[in-house]
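What you see is the complex with one protein chain gone and the rest in place.
Let's look at subunit A:
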Amino acid sequence: MDEAVLRGVVPQVIGVLVRRGADFATAEDAVQEALVEAWRTFGAGSAEPPRDLKGWLVTVAWRRFLDVVRSETARQRRELAVDLEPGQGPTETADDTLRVFFLCAHPALTPASAVALTLRAVAGLTTRQVAEAYLVPEATMAQRISRAKRTVSGESFDRPGDLATVRRVLYLVFNEGYSGDVDLAAEAIRLTRQLAALAGPDEQDPETDGLLALMLLHHARRPARLRVDGTIVPLADQDRSMWDTALIEEGVAVLQGALARQRRGEYQLQAAIAALHADAPSASETDWVQVVQWYDELLALTGSPVVRLNRAVAVGEADGARAGLAALAEVDPALPRHRAASAYLHEKDGDLATAARLYAEAAGLATDLAERTHLTREAARLNRAVR
């Protein structure tokens, strides 16, 4: 049995239990237990998985839920607040599933809590898997998840939420990439697909498709982005034959569908830039003029300093290093990647000594190890060239 298929029905099953009157926190625990049982029963291929997997999980999870409620009741000796008899069979609706997404990305949660809760209750990962992916002890992650559940336990399940908050959480998951035995980028793509399907083709808000396109186009480059030893390969040096053409095709198609709806948002615009890179046979053959145009639009929409920085580098490609440096002069020098961008543009301008010094400074300011290694290596390369 495919683990992703099993986990794919998790938010639906939670939705059914909550619709039948279970509280979200207990329902979520019950579904996790049902998952473990499903995996134990069908996972090793010892038994044929049921045709109606979701119905099976609903039955098992509901039984678990009742066990918990009954033991609570026996202890507290008071009446049940919920009707123990389920009404009809699993009456699941797309809206209920969507509300599980909303609840897990609720604005009352911190981003870290929303990410953790989403990975457990929507993606169906175990606490241990989430803990490993974020390199924290399992007990710490368990506590974070149970606090998050407590935070949203008083929230109405029936009030529709904001798709933008869900997208932000999925974007954070995607950016975490790959660590432990869970591919978080692939999980984020799976959940964004699910979200896009649940929300349907929304004329008012094509940003979920924009986000999906952005993820697909970035994910397509992953095989070329790192060397076997874990060091970074910059976009210009990547072996483009390693890019996943199927993902690119799909990403471009999803993006075109979103852009046709004429309501642009930041994910669509970022995806449009990624699509131009995907389309170019080499870095030098990239349509940099159009890349700059998309950055202009993105900047007008967001006013983000990071966009301004990336735009300056693109201007350097479109109009030459001097133009890029002039654009960079408008950017706050305190930004994390300012020195690295400046180093790149100075090298392009032929000032290798300045570029080497800036790369070394940028390495000292880097916030992750792979980036620091890359920048140190660039400084070393230029220092050799100058000598």
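Just so we're on the same page, a residue touches a chain if its C-beta (ideal position, glycine included) is under 8 Å from a C-beta of that chain, and two chains touch if they have at least 3 such contacts; residues count from 1.
Convention: contacts and distances are computed from a predicted model.
Not every chain of the complex appears here, and the one that does not is recorded in UniProt as "YciI family protein", selected from "FtsX-like permease family protein", "ABC transporter ATP-binding protein", "YciI family protein" or "L-lactate dehydrogenase complex protein LldG". One of A:Ala44, A:Ala334 or A:Leu369 touches the chain omitted from the figure, and that residue is A:Leu369. Residue-level contact of subunit A with the missing chain is found at 229-231, 356, 359-360, 363-367, 369, 373, 376-377, 379-381, 383-384.
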